[in-house]
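Provided herewith is a single structure, encoded as structure tokens, for subsequent inquiry.
A single protein chain has been removed from this complex, and every other one stays in its place.
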Amino acid sequence: QRQEDTSTVRQPIIPVAKQSLLSNIDMIANMQMSFQNEFNEGTYTRSRFVLNQFRLEIKGKVHEKVYFRFRDRYTRTVVPQSIDNISRSTDMAYLRFDPSPRWKIYAGKMSADWGGYEFDANPVNIYEYSDIIEYADNFLTGAGVGYVLPGNKQEFTLQLLNTRTASFYELYDTIPGIQEARFPFAAVVNWRGSFFGGKFNTIWSYSLFREAEYEYMNYFALGNQLNLKKFRLAYDFKWSNEQLDRKGIVSSFTDNVGLKTAQNVRYVSHWTQVDYRVSEKVNLFFVGMLDDALWKAPGKNDRTRLRTAWGYIPGIEVYPFDNFNLKVFGAFIGRKYTYTDEARQVLGMKDSDNYRVSVGIISPLVIL
Amino acid sequence: QRQEDTSTVRQPIIPVAKQSLLSNIDMIANMQMSFQNEFNEGTYTRSRFVLNQFRLEIKGKVHEKVYFRFRDRYTRTVVPQSIDNISRSTDMAYLRFDPSPRWKIYAGKMSADWGGYEFDANPVNIYEYSDIIEYADNFLTGAGVGYVLPGNKQEFTLQLLNTRTASFYELYDTIPGIQEARFPFAAVVNWRGSFFGGKFNTIWSYSLFREAEYEYMNYFALGNQLNLKKFRLAYDFKWSNEQLDRKGIVSSFTDNVGLKTAQNVRYVSHWTQVDYRVSEKVNLFFVGMLDDALWKAPGKNDRTRLRTAWGYIPGIEVYPFDNFNLKVFGAFIGRKYTYTDEARQVLGMKDSDNYRVSVGIISPLVIL
Partner (left out) sequence: QRQEDTSTVRQPIIPVAKQSLLSNIDMIANMQMSFQNEFNEGTYTRSRFVLNQFRLEIKGKVHEKVYFRFRDRYTRTVVPQSIDNISRSTDMAYLRFDPSPRWKIYAGKMSADWGGYEFDANPVNIYEYSDIIEYADNFLTGAGVGYVLPGNKQEFTLQLLNTRTASFYELYDTIPGIQEARFPFAAVVNWRGSFFGGKFNTIWSYSLFREAEYEYMNYFALGNQLNLKKFRLAYDFKWSNEQLDRKGIVSSFTDNVGLKTAQNVRYVSHWTQVDYRVSEKVNLFFVGMLDDALWKAPGKNDRTRLRTAWGYIPGIEVYPFDNFNLKVFGAFIGRKYTYTDEARQVLGMKDSDNYRVSVGIISPLVIL
């Protein structure tokens, strides 16, 4: 055998099994490239061409009841992770089994089924992620089960995943009084709903993470979408309460006063996207983001806000070809970070404001 | 040309050459994923989901007489090696030429043709490798020739390979009195035999490695398989005599007394697998391993045993789909390491005992 498997038998020119595989499998180059001009505190700092994203994807049906999906980034160092063993560059490598038309079973490395329309989009369509998603581990290894209600309007998913890809010590180092959990898991419940003939849709989820013994994280993400003829409005509310600061945003502030890992942190996020499809070929959009970071300092009774991060992305997308999912975009991507007095005085943080003007191309390019 | 080759000419919808390529080429995702519960010295230590293996493979006929095979891991850092220049994550990248039906010529990076049924299996089917294979460089660059005897029951292969992918100094550092070889090669002779209509099979090999000037390694691997209707028994005997400790197991012990690279080392291994195919869908198996590590300490006349490593893997494999090579498994994977008095007293080693209980999925998934 020489490490080969004997699963494949040869037949003459394009055997039927191959034809069926080929028709059911897609190879996709997910690309986002741009020429971007960067400004910091209102001053022009630099211009450059960037391949923001290049993720090669292979997916499709490999058997009547088995579906496969693999996606790998070429913009990230290939480093196998200490918990799940697979490279961090690999977003997904999973199998889906459909035992019946209503039930689905998932196993492998997959995108955690957080709710919200921002996270649910193909990453090439996102110009800048809001804080919670930007700093989360979104691709985790585990298993899941899905159930579609009769009528195909409601779907429920339950996932049990490793809570992270790296070990506790790699992520948090040692924290006095806190002990590593023996099974650090993330449990995710997701509901996808569709109402009024698809005019109103939801992706809601609740997740519980066990980060360490007696240390948990609770995460709600409630995505809502209004989908009219030429007009689409999405609004995601996200709320993450973290006994250990998993996102590391607050920890990056407290690091200034010698606290490597902050505890009792909360992130609250509002995200909205408005799309107005002017014509077949032209889409106008605006993305707005507002992310609050809160912290209960040691010895304090109350949680106080440290930072508000603003994001605003107006832009235009043009589809130059009919029936071909490739768009040319122009976007203004602004970010503004304002700190509270506490964060400024105690932690030494400073407000900042930057934006970039980008033009570029986006495509989930189907190459096979 | 712009760095393109003009080898390809276009024709209308699926030209015959493409049809033939497509029917002859396979793309395979070799996967082994599991949920594993780990125990150390009898104590439960942790649980996690692991993608034990993910190797993407492309192979097939690219011409009437030319065959190609490429396999790459996504569970290993991509690091080009100093001797053969190709990444360690790449298991194989070779060409095979068939000048006549009996002769085969190989060139490129390939799996060294060690004998034994453990090594010959697709890695996804292995739950835990025995010591010699676990610590060997199994994928080496070089050339080979194969000859099939009339009747197709016996095949002989001869390979000449680089003995390693990394340089002498990267592997052994400086050793007083030992000089790097100018051509550090591995020569491998392999015999595959089939008797009684396939009921009894063999994969035997002998390999000679030139690790440095006047420093050699001799390796025998004798694989034997009894293949009955529902019952299959494999037994591999492996014996590796190493003037420089290539596997590094003994060196990891002697490192405790300041000896970075041990010399005059021998590894002896017994491996067996019993499969009982209860039905079309269910296979019961047991794997047993026994690996001895011996060392002739400097100034001593005799080789003495330092460690015995035991392995025992009972388990069950279920094939849920007909005609589709995917199995769900449950396995108990035990390892026990017992050290001799010498190893304990002189080298400070301690016995250890660990096991894990795994359930998961294995498939060499044909995606194209």
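Labels A and B are assigned to the chains in the order they are written; within every chain, residues are numbered from 1.
By our rule, contacts are C-beta pairs under 8 Å (C-beta built on N, C-alpha and C of every residue); 3 or more make two chains touch, one makes a residue touch a chain.
Source: prediction; values computed, not measured.
One of A:D98, A:D120, A:D275 or A:E342 touches the chain omitted from the figure, and that residue is A:D120.
For the chain missing from the display, the contacting residue among B:A93, B:A234 or B:V287 is B:A93, taking the whole complex into account. Residue-wise, the contact with the chain that is not shown comes from B:N162, picked out of B:N30, B:S111 or B:N162. Check A:R76, A:K260 or A:R344 against the missing chain and you find that the one touching it is A:R76. Hidden from this view is one chain, which touches chain A at 14, 16, 19-20, 22-24, 26-31, 33, 35, 44-52, 54, 56, 59, 74-78, 89, 91, 111, 113, 119-124, 320-321, 324-326, 360-361, 363-368.
Although one chain is hidden here, its contacts on chain B can still be listed: residues 1-5, 7-8, 10-15, 18, 21-22, 25, 58, 60, 62-63, 65-66, 68, 70, 72, 78-80, 83-87, 89-90, 93, 95, 97, 107-109, 141-143, 161-162, 182-183.
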